[in-house]
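All protein chains of the complex are present and in place, except for one that has been dropped.
What follows is subunit A.
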Amino acid sequence: MPAVQETVERVKRIDVDQYRYGFETLIESDKAPKGLSEETVKFISEKKNEPAWMLQWRLEAYRRWLTMTEPTWARVDYPKIDFQDLYYYAAPKPKKTVSSLDEIDPEILKTYEKLGIPLREVAMLEGVEPKPGEEDPARRKIAVDAVFDSVSVATTFKAELKKAGVIFMPISEAIREHPELVQKYLGSVVPTSDNFYATLNSAVFSDGSFVYVPPGVRCPMELSTYFRINERNTGQFERTLIIADKGSYVSYLEGCTAPQRDENQLHAAVVELVAHDDAEIKYSTVQNWYPGNSEGKGGIYNFVTKRGDCRGDRSKISWTQVETGSAITWKYPSCILRGDNSSGEFYSIAISNGFQQVDSGTKMIHLGKNTSSRIISKGIAAGKSQNTYRGLVTAHRKATGARNFTACDSLLIGDKCGAHTVPYIEAKNSSATFEHEATTSKISEDVLFYCIQRGLSQEEAVGLVVNGFVKDVLQQLPMEFAVEAQKLISISLEGSVG
């Protein structure tokens, strides 16, 4: 069945609020006391059996956070968040230490089933045609580190990864088992003092993923994590740290869904990537958190700091994101091009509908010689949403031969939405070559009518045109993610016309 039609069928199956993942799992949970204080920070650290240095690190961040103020420069508008009115930690109450899938609460597994997540190892990907002569079953596997609310409940494929020497585990475990790596790298890309939300995250982060790929190793499978926010009024603070040592390669997929809620939920994650000499990290995200209902009530506030450090020469970091959810998105996955001849990429599709507000983009910071970066951003605004691309490209005085190409395209659906492009470009040496292209267009009535005359419904027509518009970026996603993303795009634009 063609993806577009399958999408339309799915759209028909979902409820009025258009949110398929709006269900709640009834399990007991273990919460920190409401509000934020040194006590909360200590509570979290204790729950995680953390060593003293980690608690110290958190407390320093907390004290720093007290002196900071919320940034207001983004083009987003929301009521003031009462940080004392939130819970900062919620974990499903474990009966005992989990060592295999069979021991996990069946309710949790059911939740993942509803989400269609291949938690079990048998869920090798199906339907992806391997190219002749290129059959490599390992490449088609995905290791899932599932984060249920704040605790990683299961990590699959661990054994196989271990054989390759790859460390892939919840960061809480890594803090205990690989303290030397965590201490060396945590906060080295996004320091605890970086920004209001990153500092908050540093104080109260609950869990997340940790990846270390040793020198010369090509990670034998795609690594994947699925986040899900479940507890009412729980801010979720994920912390992800990925290190690719010299000459290694890793591809990491992050998928996010959250159940439907009335209250706004705060999410402030931090992702740090470190690529050493000749290493490559590919980080892909599909985000479809609850965007709020048709009146603009509810939805996730997503304030994320994602940054990659191309620390070594000839290293490469590539961000690909498909953002369709959240009421507020504040997100700028960035690359610091420190090593000579390093390169950074940012491919983005940001879709806003209803009352969603998106302020997203990237920073490419050229520090090394002959560094290059590429930015392809596709923004789609529908309904009464506001969609802003905000990007910074900067070349340091010593970054000779820096090159950047930026293309920002915006597509408007209807006449009550807005698309904005805010590029900042700074070249501090004369040998830098920066190119910037931007377009804004509307889906024309003529194009829609052409498709409809050929038998497509209005929604199918919009889905088709939009998928064409974002094709360049979809192609950057791993195959299985691209299909999911294509469906999501159509679902999130349902009801955007007419």
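Following the convention adopted for this analysis, a contact is a pair of C-beta atoms (placed from the backbone, for glycine too) under 8 Å apart; a residue touches a chain by one contact, two chains touch by 3 or more; residues count from 1.
Assume contacts and distances are computed from a predicted model.
*Asks:* Just to verify: the chain that's not displayed, which of "Propanediol/glycerol family dehydratase large subunit", "Fe-S cluster assembly ATPase SufC", "ABC transporter permease" or "GntR family transcriptional regulator" does UniProt list as its protein name?
*Replies:* Per the UniProt record, that chain is "Fe-S cluster assembly ATPase SufC".
*Asks:* So one chain is hidden, and I want to know which residue out of A:D309, A:D359 or A:E460 touches that hidden chain in the complete assembly.
*Replies:* Residue touching the chain left out of view: A:E460.
*Asks:* With the full complex in mind, choose from A:W53, A:Y78 or A:Y450 the residue touching the hidden chain.
*Replies:* A:Y450
*Asks:* For subunit A, which residues touch the unseen chain?
*Replies:* Against the missing chain, subunit A presents residues 1-2, 4-5, 444-447, 449-457, 460, 464-465, 467-472.
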